[in-house]
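Working notes for the structure below.
Partial view: only certain chains, each at its native spot in the assembly.
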Amino acid sequence: MPKTNPGRFFEDFRLGDRLVHATPRTVTTGDAALYTALYGTRFAVQSSDAFARAIGYPKSPLDDLLVFHVVFGKTVPDVSLNAVANLGYAGCRFLAPVYPGDTLSTVSEVIGLKENSNRKTGVVYVRSVGTNQHGDTVLDYVRWVMVRKRDEAAPAPEEHVPALPKALEPDQLGDACPVIDPEAYDTVLAGQRHRLNDYVAGECIDHVDGMTVEEAEHMLATRLYQNTAKVHFNQFTEGQGRFGRRLIYGGHVISLARALSFNGLANAFHIAAINGGRHVAPLFAGNTVFAWSQILAVEELPGRDDVGALRIRTVATKDRPCGDYPLKAGDDYDPAVILDLDYWALIPR
Amino acid sequence: MPKTNPGRFFEDFRLGDRLVHATPRTVTTGDAALYTALYGTRFAVQSSDAFARAIGYPKSPLDDLLVFHVVFGKTVPDVSLNAVANLGYAGCRFLAPVYPGDTLSTVSEVIGLKENSNRKTGVVYVRSVGTNQHGDTVLDYVRWVMVRKRDEAAPAPEEHVPALPKALEPDQLGDACPVIDPEAYDTVLAGQRHRLNDYVAGECIDHVDGMTVEEAEHMLATRLYQNTAKVHFNQFTEGQGRFGRRLIYGGHVISLARALSFNGLANAFHIAAINGGRHVAPLFAGNTVFAWSQILAVEELPGRDDVGALRIRTVATKDRPCGDYPLKAGDDYDPAVILDLDYWALIPR
């Protein structure tokens, strides 16, 4: 048995397997500073302890996506080291705030398996749960990923495709957001005057700005998350591969799009849930990322009169401004589209 | 009214306008670590809590220019999103030390307006004030910037050019520096033996070293400061623009020059004021920055026998060593010069 981790192949997964992932991680203000430097994020609750305290947090929580990336990164050595593609996310809920000094760990369960008809690969569905040092669940999500088989002749497992929610419901949102004082939420300091009911379902917002990505940046980010997927780091090997270059971690694109979305969604300060997401096309260093969003729903949260939720579809493109809200070209995605993300964000009422 | 910020155009400013800028920011040891990684700064007071405590600080203050950049960054969405050029600074005073954990906010007042004769642009003068979470002013400065008009036909505002000081006076300096114990200031640990009276007005110092700048570095820095000026980040758009590439934030150049100036000015540990500064030419990734300084004045501070002040002119160049103190070529600047900065730094007596 080798001392190095070869990663699991498709036939190594069994339905119900419980994978306790390595590398618990204490997240700090150092990580928060790097996150700001990597994406330029400006949401006031995460940027200012004073702002966060004024509305009812004990101090600034860490950015939700930083938490997501750290929890996700731990799953890579056990789930996706031999992955061909990260296919999707569903049912992702943020369940407790994470503060500097908290330690994050991740455990996953294999909840679905489906061999592909080519017998060379299969789809693995895992539910991953991130917890803090007190054992509280901070994040719970499902992802599915296409994984290579070690041996094409290996027998296929019994097929099981889990039922996954298309979207979370409003009554499932908000556990990671303490009750805030919406009067104390200063929209001038937050950068935009619009609250929950200033948005209407169907409206589209071009986030205007573009952000070019460098190799050093996405590698710094992906290492910060201790995500070890080989395709992001190794030009020697990737240079001989399909794209001839390193692939950028899909989560980096999500964070870039979220940071750009501040321009139009400045008060949507907390991602409460990710309903689903697709990395439609790869991003490479040198590309410039743009984004636009459509408001899919404007909802109150049962039992809460401090915040409500916007269901948002954020679409990111590369080298293509989003003034005309690019999405589809016929039945396919517009070739410039790289991300199609459906999530719930909380916003003061 | 759009939900995204189009930025103010020249005709949107009114004399006396008070602009409360968004995005309060808690600055931390994470920001300090990044600042060190970005510039390699080595001033002992900011580098070592033990050194800072020995001379009378409660702990290491954050680098003055990190404070400047964070306070400045907040003004960009309201002042210079449609700027053509950042023209100058004046009357910049550091008024209270900033420590990790402090939260910075910025408010500006429009103190001058002058339409250009081409009617396409105008100059806006703003006084910006940075405060901490206790409401103490930490920084106060004036900058002026050339801003596009939305509509050339828009009427010009009444012209008002504020009287600005050419330089601060010694009795205006030192509020951000607690009284220190100059005996406890260890010049061996600080890296150089020269104190206030070892400098003489007129002397020139070549800072010797050169630092090449990469795209990833200046973008990380500028995002760290939550400075959103588009020209720094978007190669897709800038590639089609005047220079064909991203411009580096002028403040990045100031920080590079200041860090290089350690070699010769190691004990000038605190920037007390910036009298004025000009970004003479743009810097681009791939260029190597050099710097030299001239001591303009050596002054005691009224009522203080712990520290005095050096008035320093620091000149930065690109791709041009500074052994012969390059500055002018005829009436113009030497084409290699990119920064001409006039400031006061405190140094132990």
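Chains: A and B, in written order; residue numbering restarts at 1 for each.
By definition in this document, a contact is a pair of C-beta atoms (placed from the backbone, for glycine too) under 8 Å apart; a residue touches a chain by one contact, two chains touch by 3 or more.
Computed from a predicted model, the values in this text were never measured in an experiment.
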| item | value |
| --- | --- |
| Number of identical chains in the entire complex, 2 depicted | 3 |
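One rule holds for everything that comes next: only the chains that are shown with their structure count from here on.
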| item | value |
| --- | --- |
| Interchain centroid distance [CA atoms averaged], subunit A/subunit B, Å | 36 |
| List of subunit B residues in touch with subunit A within their complex | 3-5, 20, 22-26, 28-31, 33-34, 77, 101, 103, 105, 133, 214-216, 219-224, 226, 228, 230, 233-237, 246 |
| Residue ranges of subunit A in contact with subunit B within the complex | 28-34, 36-40, 42, 44, 47-51, 60, 188-192, 194, 198, 205-212, 214-217, 220, 263-266, 286, 288, 290, 319, 321 |
